[in-house]
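Worksheet for the structure shown next.
One protein chain is absent from this view; the other protein chains keep their places.
First chain written, first letter: the chains are A, B and C, and each begins at residue 1.
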Amino acid sequence: MDDNSIAALNESLHHADPRDILATLLPLLGHTALSFSGAEDVVLIELTSKTLKKLEPALAMPRVFTLDTGRLPAATVRYLEVVRKHYALSLDTLTPDPDEVRSLVAAKGLFSFYEDGHKECCAIRKVAPLRKHLAQFDAWITGQRKDQSPTRAEVPIIELDSSMAAVGRRLIKVNPLANTSSAEVWDTIRLFDVPYNPLHDQGFVSLGCEPCTKPIGPNQHEREGRWWWEEATQKECGLHYKSGNATSE
Amino acid sequence: MDDNSIAALNESLHHADPRDILATLLPLLGHTALSFSGAEDVVLIELTSKTLKKLEPALAMPRVFTLDTGRLPAATVRYLEVVRKHYALSLDTLTPDPDEVRSLVAAKGLFSFYEDGHKECCAIRKVAPLRKHLAQFDAWITGQRKDQSPTRAEVPIIELDSSMAAVGRRLIKVNPLANTSSAEVWDTIRLFDVPYNPLHDQGFVSLGCEPCTKPIGPNQHEREGRWWWEEATQKECGLHYKSGNATSE
Amino acid sequence: MDDNSIAALNESLHHADPRDILATLLPLLGHTALSFSGAEDVVLIELTSKTLKKLEPALAMPRVFTLDTGRLPAATVRYLEVVRKHYALSLDTLTPDPDEVRSLVAAKGLFSFYEDGHKECCAIRKVAPLRKHLAQFDAWITGQRKDQSPTRAEVPIIELDSSMAAVGRRLIKVNPLANTSSAEVWDTIRLFDVPYNPLHDQGFVSLGCEPCTKPIGPNQHEREGRWWWEEATQKECGLHYKSGNATSE
Partner (left out) sequence: MDDNSIAALNESLHHADPRDILATLLPLLGHTALSFSGAEDVVLIELTSKTLKKLEPALAMPRVFTLDTGRLPAATVRYLEVVRKHYALSLDTLTPDPDEVRSLVAAKGLFSFYEDGHKECCAIRKVAPLRKHLAQFDAWITGQRKDQSPTRAEVPIIELDSSMAAVGRRLIKVNPLANTSSAEVWDTIRLFDVPYNPLHDQGFVSLGCEPCTKPIGPNQHEREGRWWWEEATQKECGLHYKSGNATSE
């Protein structure tokens, strides 16, 4: 898919429903990975699964992966299994390189992110395993939404991901929920009885690693529950870059 | 205070700030009780306390009471004590009549409300102790807000409370937060570092008795965390009636 | 039952199994109350219930009561209901006098026991409601065991309870588990699938009011989880007195 096609698709799908976005793009993407964080991005699995049933000719489910950082809440791991069984998925768990984890911990301990920022830990536990995994794919689909964070206000429907692409390769990134609101996501989850992470019933909205996620109080923005010791504009783990600026997860 | 005065005050204070409402009404109310549920209605204590410091001539703090039903969450009881100490209050805890509790439990057990509705239990654990307590007062102040529930959409700033008044007496009810939104209440709590119930950081928004309160999920209305097995229009415990219709707590 | 009979029974039942103790004494006691704290003294209900089925002529179940102090853990209240239904009991919940609670809290707040000892609060929330209740009975049965606490090392099987007796009346107290060990109690619970308080699976052994009970760690005595800010020899709430000395609950 060349740059002009991407721009044209982005333009034509700008106001489209996530299901229409998926129906249009899934046949065009080639070997595709679908990102699942164990949070409300489960709707992406639900919508993809439903969309695929209507497509002709039939298309395989993208490979679903999750970044199993080794620091996920136990409830999230149990939930991953619930989703795996519910959708009969083969789930790729991406875990970090043992040498990199050991070096970081030996040098700085297990909670260095509270001192000097989450980027170093995310680089080892999320970004590196993700980049290595995506090297095998032509495209990936994410649950990013514009309303999640100030850093995601410009998320497009479809883009070229130069940050995660392997050397000499092109990688497409699709964000079918870019224009969907949190309220719409939750309406979908409740309407279709999609299984959701029980932490969402304990005050957690945005969900990530256990030490880097906390419940939010009434009338707080979901992003206040993530990396709360850092500036709002720094709250990306490096999975989602745009022109050199962090824009997601 | 006669009915015309009440109507006039209600009219003139309709768009007033809660502080102005309190500054205007506190000197007019006589012997006054202030209701505190252990939830975000703590702002009422904060605002009353601040308002009183500016009033001349000086006025005593209304007697703060709480309905200690015997079924409050342990975290709420601890929080009541935090508030008591923070504001140096003398707190009136209203507990239910032992004979009434024993009769209900002997007949129907400890969770009959899940079977035949919360009204019977609330009548014993909340309404009767409240009515008995209010018989000593000329007025009471509550934290009711219109945005809390469909049953509270008509809450006035000031009203005659014929439902709670002792026989042959008039009782005024003041709702200084009637037109205040949940977002405004929480802004106040955070801006002035008002101590709040830690359950609010575990997904609880509306708070009441332990068996009758649950955390809500993302994008749910706060009232979905109360008496969830009953119809929305029945979700009042009987503390707040208006012309024969339940309208609050 | 005169003092000699009590002494003789105490002597003859000293090494008896709790079932034999109950089988012997139940027909002799008259109108009897059975104490249930919501903890492992559930075995008393189990054993009494089983024993009654074998007695001829048939005898009614003693009235089971619980001291519902208003400060019980929510899990204990749910467990009381489980037991009530499991044994089809009519449960008497004894709650404290509202005026006494309000006076104590108005003067000293909700956690005064951490400052000046638990006796004052227990007197209001446990002892007074118990004494009032027992005035209607000829005897009561408790789950006291010698191994629970240094203050219970002398618990007899049967005794005259002069501390709880109403003026001018005699009250018998029976402790069928006096010589039973904690291990035996738990063997019975597990062997007969007796429902038990789920707090026992969270590190709690001895159980009472929420603010006055905590889980114990490995190799700690159960009494270290109760009133831990006080001396071991003071750890009675006043339900169980012997010759002027506190000896129980």
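Criterion: contacts are C-beta pairs under 8 Å (C-beta built on N, C-alpha and C of every residue); 3 or more make two chains touch, one makes a residue touch a chain.
Quantities reported herein were computed from a predicted structural model and do not represent experimental measurements.
Note that the undisplayed chain, when the full complex is considered, contacts A, C.
Contact with the chain not shown here comes from a single listed residue; of A:Leu94, A:Ala139, A:Val155 or A:Val174, that residue is A:Leu94. Interface with the hidden chain, as seen from chain C, comprises residues 40, 182-183, 186-187, 196, 200-205, 214-220, 222.
Remark: the residues of chain A touching the chain excluded from display are 68, 70-71, 73-74, 77-78, 80-81, 84-85, 90-98, 101-102, 105-106, 109-111, 129, 210-211.
Everything below uses one rule, namely that only the chains that are shown with their structure count from here on.
Taken as a graph of touching chains, this assembly forms an open line, each chain in contact only with its neighbours along the path.
Which two chains touch most often is answered by the contact tally, and the pair is B-C.
Chain B and chain C have Cα centroids separated by 37 Å. Work out the mean CA point of chain A and of chain C, and you get 55 Å between them. Among the residues of chain C, none is found touching two or more other chains.
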